[in-house]
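Yeah, one chain of the complex is gone here, protein chain that is, but the others are all in their spots.
Let's turn to subunit A:
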Amino acid sequence: MFSFISRRVLAGLATLLVSTFAMYLLVDAAIRPYIFMDLESSTKPNKAQLIAQRTAELDLDTPSVIRYFKWLGSFVTGDLGTAWQSGQSVSTLLQGAVISTIQLVAAATVLAVIFGVMVGIVSALRQYSSFDYLTIFVSFVLYSLPAFWVAVLLKQWGAIGFNDFLRDPNLSLLAIAIIGVVVGLFWSLAFGGTARRRLTVFAMGFAASAVALLYLQLSGWWERPNLGPVIIVVTGTALAFAITALVSGLKNRRALYASLSTVVLGVIVYYPIQSVLRQVDNWWLVLVLAVVTVAVGIGVGYAWGGPDKGVSARAAAITAFLVGSMIFVDKVMKVWPAYFGATAINGRPIPTIGNSTPNLGGNFWVQVLDQYTHLLLPTIALVLIQFAGYTRYSRASMLEVMSQDYIRTARAKGLPERTVIMRHGFRNTLIPLATIVPIDVITLLGGAIITEKVFARPGMGLLFLNSLQRGEIDPVMAYLVIVAALAIIANIVADLIYAALDPRIRVNA
């Protein structure tokens, strides 16, 4: 194991060295015209002298191979260089950019993985049904969409439409009916089964969404959005049932009661916790609270005891996390009226550029809400594009797994279908996915260029693109080193995950 890792790390370092060398030469050749672009078109009398001065300043007379080693020397000692046009040092430029990109990529990847895997697996379980065909078609369309086109559409259409809606939040009955029909159709296709069952599911989906939308409308929810204890209880109970059904099956009463008791616990602490949340002023505290929540969930699960405490603990922990998230979201939503009325917002709360509103002020929660509204559109754009890939991948993987002999064995020995799918099918489906996701995340870290460009988010991709077009090699190289290093690490991690999850694969060779 150790020798495997050290060998891979050494090979990775060598790859990194060669890769940066090649990229340095390529970038140097590519940006050369851009370095003198402003001077060549100038009519100053001392043009030749200015060109010579810049050549000397950037050391362009030295062959690029030698310049690479000079750059490498200073890079290794921690000097990342400067962006010569603005004079800023690369390390300051990178600091803000890295955080902005990680925010964007983390949110988008989590959502895309969850939705993509869910839809892909349901689609595989209902192979050759209308839902399956619909999923395949939608994923094809999403796969063929140019990211920049979607992003510009969202920016120009989605943002303006949503902002107009928020100014006067009134859905017509027709709109509510259409949304209800779409939601109902989705669920009825996803559940499948006989015509009668489909019709029931459709009616339930339609009624639930229509009633929910009407309630939101009539109670003025859009003006002052919140979850409140009532919605938390209702949604939490539903979640508790759903999670228990997936994790252990509803027959396992202890798991169900454990999940339900975390919901009750969440509602009990809802009012006391508000004063704590008011004190929260950074993300570390939020993280601590999240860990405490999960720990409480696990504790509740164990407290219910029984022969399989672990299962109860797992169900309760997941439920606790979700209920905690709802309380968090509720707190963020509560500052919405203040945010909406702020002068810096100017009545258009869904921004299309940047990653924060300048001169907004306000406390931690207002800042969080501000970050969220800025993340909304870019995240949707990224999720739409990534969703297709994960759906196709998890569908193919699930189909492969479900045709294995051990699935037939599991069915033959009389296991309930839930156990077959969740324990034998789903877990094995996740193995190849677990190796795809880290590589994908890293690629996205470097490659969210288009989204960042369209939404003018000052992230790493935009830094790379702008520096490239301004002819600044130092920031470009710093970006490339980070991306390449992360990619190499991600590949090693993916191999290790694969070996850890799949006992047929051993890395000690």
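Convention: contacts are C-beta pairs under 8 Å (C-beta built on N, C-alpha and C of every residue); 3 or more make two chains touch, one makes a residue touch a chain; residues count from 1.
Heads up, the rule we're going with is that contacts and distances are computed from a predicted model.
S.K.: Which choice in "Oligopeptide transport system permease protein OppC", "NADPH-dependent glutamate synthase beta chain", "WD40 repeat protein" or "Monovalent cation/H+ antiporter subunit A" gives the name that UniProt lists for the one chain left out?
M.R.: "Oligopeptide transport system permease protein OppC"
S.K.: Kindly state which of the options A:A30, A:A338 or A:A456 is in contact with the chain not pictured.
M.R.: Considering all chains, including the one not shown, the answer is A:A30.
S.K.: Quick one: say which of A:L80, A:L239, A:I450 or A:A478 touches the chain that got left out.
M.R.: In the complete complex, the chain left out is touched by residue A:I450.
S.K.: In the full complex, which of A:A22, A:A303 or A:A500 touches the chain missing from this view?
M.R.: From the options A:A22, A:A303 or A:A500, the contact with the absent chain belongs to A:A22.
S.K.: Among A:I35, A:I176 or A:V483, which one is in touch with the chain left out?
M.R.: A:V483
S.K.: If you put the missing chain back, which residues of subunit A would it touch?
M.R.: Looking at subunit A, the ones touching the missing chain are residues 15-16, 18-19, 22-23, 26-27, 29-31, 127-128, 140-141, 143-149, 152-153, 156, 443, 446-447, 449-450, 453, 464-465, 468-469, 480, 483-484, 487-488, 491.
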